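If you scroll down you'll find the structure; I have some questions about it.
Excluded from the complex is one protein chain; the other protein chains are retained at their positions.
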Amino acid sequence: MIVVMKIGVTEEQIERVIEQLNDHGFDVHRSSGSQQTILGAIGVKPAFDPRHLQLLDGVAEVHRVTEPYKLASRSWKPENTVVQVGNVQIGGSEVVVMAGPCSIESEEQIFQTAEHVKACGAKVLRGGAFKPRSSPYSFQGLGEAGLVMMRSAADAHGLLVITELLDSAHADVVCKYADIIQIGARNMQNYSLLRVAGQSGRPVFLKRGLSATIEEWLMSAEYILAENNPNVILCERGIRTFETYTRNTLDLSAVPVVKSRSHLPIVVDPSHGVGIRNKILPMALAAVAAGADGLMIEVHPNPAEALSDGPQSLPFDHFSTLMDQVRRIAEVIGRSIPSA
Amino acid sequence: MIVVMKIGVTEEQIERVIEQLNDHGFDVHRSSGSQQTILGAIGVKPAFDPRHLQLLDGVAEVHRVTEPYKLASRSWKPENTVVQVGNVQIGGSEVVVMAGPCSIESEEQIFQTAEHVKACGAKVLRGGAFKPRSSPYSFQGLGEAGLVMMRSAADAHGLLVITELLDSAHADVVCKYADIIQIGARNMQNYSLLRVAGQSGRPVFLKRGLSATIEEWLMSAEYILAENNPNVILCERGIRTFETYTRNTLDLSAVPVVKSRSHLPIVVDPSHGVGIRNKILPMALAAVAAGADGLMIEVHPNPAEALSDGPQSLPFDHFSTLMDQVRRIAEVIGRSIPSA
Amino acid sequence: MIVVMKIGVTEEQIERVIEQLNDHGFDVHRSSGSQQTILGAIGVKPAFDPRHLQLLDGVAEVHRVTEPYKLASRSWKPENTVVQVGNVQIGGSEVVVMAGPCSIESEEQIFQTAEHVKACGAKVLRGGAFKPRSSPYSFQGLGEAGLVMMRSAADAHGLLVITELLDSAHADVVCKYADIIQIGARNMQNYSLLRVAGQSGRPVFLKRGLSATIEEWLMSAEYILAENNPNVILCERGIRTFETYTRNTLDLSAVPVVKSRSHLPIVVDPSHGVGIRNKILPMALAAVAAGADGLMIEVHPNPAEALSDGPQSLPFDHFSTLMDQVRRIAEVIGRSIPSA
Partner (left out) sequence: MIVVMKIGVTEEQIERVIEQLNDHGFDVHRSSGSQQTILGAIGVKPAFDPRHLQLLDGVAEVHRVTEPYKLASRSWKPENTVVQVGNVQIGGSEVVVMAGPCSIESEEQIFQTAEHVKACGAKVLRGGAFKPRSSPYSFQGLGEAGLVMMRSAADAHGLLVITELLDSAHADVVCKYADIIQIGARNMQNYSLLRVAGQSGRPVFLKRGLSATIEEWLMSAEYILAENNPNVILCERGIRTFETYTRNTLDLSAVPVVKSRSHLPIVVDPSHGVGIRNKILPMALAAVAAGADGLMIEVHPNPAEALSDGPQSLPFDHFSTLMDQVRRIAEVIGRSIPSA
């Protein structure tokens, strides 16, 4: 914590601030220039609210100087985290592709998709069984029946399963079928759900909230890590801005920023990031070029008939093309996407 | 739905779009000018995703023309909703003030606060027992013990109780003590929690998400209303923008906008909106001047010692001053805040 | 400047940073805790770019601790600035209303408007002669002929004149007719225009840019003040956010924030802030309740026929009602709007 005192404060006001900082357990170092005094408060007190100091007489500005997260920070763990799930490593030299429909709709749909994405080199099958929909009148997912279908389809083709945990009450059923638990963007700050996911012991795939700063996102990762679950995978999926020509603004600079601030792997989801099919290929290429550890892509055998997010789902042939091109981009930057 | 066709499309392309619209149950009216064709699709299909049409050949733009919410809209219910809780009416001619600490910390704290806010004219006691904190290392609330204290304090002073429901698992215990159930900003799109709140039968106080559009906020209200619970109170508490001198940007224009789009009452929370004590008074006055049906204000007997959000809590004397001034503003616009 | 060193840095790295700070003329105070070192660099060097330090080895974070503006800050000038123009004081106890059409269109239009707004208590006549339009095909204003009409209308009714300076090339002609020079939101960072406005010696009315932080806005004021022109009036007119139901989001919290950071008066323009007529009244009331020193309101004898911004212009009867109500709000907070 750095406390900048106003010009012309009294010695008494300075001492009152020092006293408060001492009371909260900080060591205080005082720097007085000819005009202004600055107090450096050293110590890590994540629960301290710096606004307390802003209200004291004579205080001009208060700056927090330690990151509010610890276990998620690269200063705490300098080497990259590689999340091992079955025989797949996320955060290693391979770029891992997770693909599948927005919602699981039928056995035929999920088996066809599993077969195709596997053949193209994907390692993880994605699909939703419990769907968060902004309208209460929209399709809400098949529930456990969907998870059974997805598990069989993944097993038949040697894929891992990732699916969203939407509610603590579904934790047992989701853990029964999933290899990786997804926390959706809308739940990024649903702290009780983060704790449940952390306690599950499964790797957790944490999507960035629509308007979450990278700092808040890493603090949500901290909730999971604090449950002694080191396997957190971050996922950038677009943030909300003033622009209306795209559904969201995919923030690819989050990739290098996360890699400098944190040791956790980061995956990019261009399907939600741009929200319309014909912009997904260029953004997938860009994500890999920017250094993403993986991609999550919505794929559907017949997007025009999809029960949710059809317009941002790729048909099979588009997905094949995408995989060919991202594989070549990965090679340019010294990574790989092995063929099936 | 309005579909604008590109200049120079073929008759076949137009017919293919009309066919799709018919398949989804829309009545289609066609307007062809000398250069361009526009298709009007009439019918309310809240589950239809307009992006489906954007991908068809020849389509230039697609506009949704019906609001995606129904029960929350003023076109569905033209007269104002007045939520009756005990002998308090929210959305009527009185401006209702809800006040109390961020977190319930002790019997003494909550009783003192209840006595003071009642004496100033507040009608509802606020206080958190289960706290959503961005750091896992911060104070998380007293739980049910806190609710017991708040209920006693409210009963002793003839106040109603409002508290946040953070997790479906707490629904029973929260309903045992609370008159109004609050859904926090971070949970505005936690749809399973919205359903549980709706099913509780209690009035629901729905805070606007940090980056939720007014449309999304009204769609979240729709989730509660769709559970046959007509008693929804909206609460504006600041949105996220690029500005950093304030914690959030309090969007007071949401007050007249909500009143034209919806029949639901709207309360303003300036404490979270600006996040620092000395800006709360002017924003509370402004909120009432803009037409808010109520205010939610954080008050604490000793903000410097508060376990959470002390910097944005008002001490008792500031709250007395605030109540005097908002009462006079209310009178100017033909409303009232009766004395205790 | 505060420089926070990484945990585990070498003594040599610390010394290299101190050396750099000394080279740039800062006094450096060093605070070393058991784990971490913080360097306080004291001195005001507005041209120093703190990112220089971020790239040095061993540096974790850099915080600027002095405001980047000086003449605009309240720490430099603690008492309020009151801008005197003719017999009108802006920033004193009166709330000053500036009203008139978006564009000057004809003698009849501007004389009728001047008469009406004067009768209601406005002190300044607004109107545009050179219009910045987002489309090159829209009406661009009457130019000097419009200014002649507005000056006559103002003189006939004892009003001051405010109009926008859009281009340095128009400075002479605008100064010939205007009492107050307006810099529009799109030009808030047009630094050569700011200098010209400052050199004119006329009071300058500086609108906040659509996405300008309050800090950037005050730095633009600094450009004018640095030309030895102390008469700057700030104007909040709405910022860009993700919300689409309003044209902009009127940031009323800017009023108390500006008043704590700066000594300059601040006016609110709700017409541009919300962009549609039926939301202007509540936001004008809210602005005065929040402490604004003035209002700028678009008024037109026949908004349906206006050549620009008709939809956000008030017809005469609406403006009369607005003036009656804002006058009563002003009285509640100890200010006044004298009748004509």
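By written order: A, B and C. Residues from 1 in each chain.
The working rule: a residue touches a chain if its C-beta (ideal position, glycine included) is under 8 Å from a C-beta of that chain, and two chains touch if they have at least 3 such contacts.
What you are looking at is a predicted structure, and each value in this text was computed from that prediction instead of being measured.
Considering the full assembly, B:240 is the residue among B:170, B:186 or B:240 that touches the omitted chain.
Across C:105, C:222 or C:298, the residue that sits in touch with the chain not pictured is C:222. Contact with the chain that does not appear here is found for just one residue of C:73, C:113, C:163 or C:190, C:190. Among A:129, A:147, A:314 or A:329, the one in contact with the hidden chain is A:329. Where chain C meets the omitted chain, the residues involved are 46-47, 49, 51-52, 54-55, 68-69, 132-139, 166-169, 186-187, 189-192, 210-211, 216, 219, 222-223, 226, 240, 275-278, 303-304, 308-312.
On the side of chain B, touch with the chain left out of the figure occurs at residues 2, 4, 6-7, 27, 29, 31-33, 35-36, 38, 40, 42-43, 60-61, 63, 65-66, 75, 211, 240-242, 244. Where chain A meets the missing chain, the touching residues are 211, 213-215, 239, 241-246, 249-253, 255-257, 260-261, 273-274, 278-279, 282-283, 285-291, 325, 328-329, 332-333.
Everything that follows uses one rule, which is that only the chains that are shown with their structure count from here on.
Centre-to-centre separation of chain A and chain B, using mean CA positions: 27 Å.
One finds 39 Å separating the Cα centroids of chain A and chain C. Between the Cα centres of chain B and chain C there is a gap of 31 Å. Shown for chain C are the residues in touch with two or more other chains, namely 211, 241-242, 244.
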